[in-house]
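Working notes for the structure below.
Every protein chain except one is present and positioned as in the full complex.
The block that comes next holds subunit A.
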Amino acid sequence: MTTEAETLARTVLSVENLSAWYAESKVLHGISFDVREGELLTLIGRNGAGKTTTLRSIMGIVKKRTGSITFNGDQLIGRRIYEIARKGIGYCPEERAIFSSLSVKENLTLPPVLQSGGMGDEELLEAFPNLRSRASSQGTKLSGGEQQMLAIARILRTGSRFLLLDEPSEGLAPVVVKEIGELILRLKARGFTIILVEQNLRFAKRVADRHVVVENGKVVDILSAAQLDSDMERVQSYLGV
């Protein structure tokens, strides 16, 4: 059931019948969902279900893909990664991808400002005070939580208002997961539209408006936050927990 506000919100991203391949291996089998402006949507599912591949296909990292991905009306299939990024999509990968040859500050300031409205360097360091004190350290010398903060912080610099976050809570201590959750909620409150890939259901439940359940490269269900709360049994059957 959708609320009136959800119905009125503009669709920013529309994925239709998306299939994707790694070499000859077909990983996604016709995925469809859409994302509305200001919404926080999670992709949930078992390991290997195709959640990360969905994000990588949207971003153009997975090159062999068919179907349709439209962002603000523009078709993304056939576009190069940098062209997709310049449309205002920020991507934070699962492995965080901190550059070992760069310092924390260089990692943070590496992405160029693509659109107005991005956070300035000083604003980012104020929002992530740990990074200020470690600015000259090698990027990969940070703790897992700090690396995750850095990975999210640097894409906020670009001015992208649409974020793809791949398992930001993975492998982190509960207290850090809580901090990341608060950060994501703050971003949502500032009007960012977010797709979050997450296996941590408790974490996903806390932050998301809707949940897209992915299984074997297909969307098998789409649940509102309220439905997730009321029908946990159904969700757990999808996740096999």
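Just so it is clear, a contact is a pair of C-beta atoms (placed from the backbone, for glycine too) under 8 Å apart; a residue touches a chain by one contact, two chains touch by 3 or more; residues count from 1.
The rule is short, and it goes like this: contacts and distances are computed from a predicted model.
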Have a look at "Altronate hydrolase", "Branched-chain amino acid ABC transporter permease", "Acyl-CoA dehydrogenase family protein" or "Cell division protein FtsX" and point out the UniProt protein name belonging to the hidden chain. "Branched-chain amino acid ABC transporter permease"
Based on the whole complex, identify which of A:91, A:128, A:162 or A:238 touches the chain you can't see. A:91
Absent-chain contact - pick from A:77, A:102 or A:201: A:102
Among A:80, A:190 or A:234, which one is in touch with the chain left out? A:80
For subunit A, which residues touch the unseen chain? 59, 61, 80-82, 85-86, 90-91, 93, 97, 99-102, 106, 109-112, 114, 138, 154-155, 158
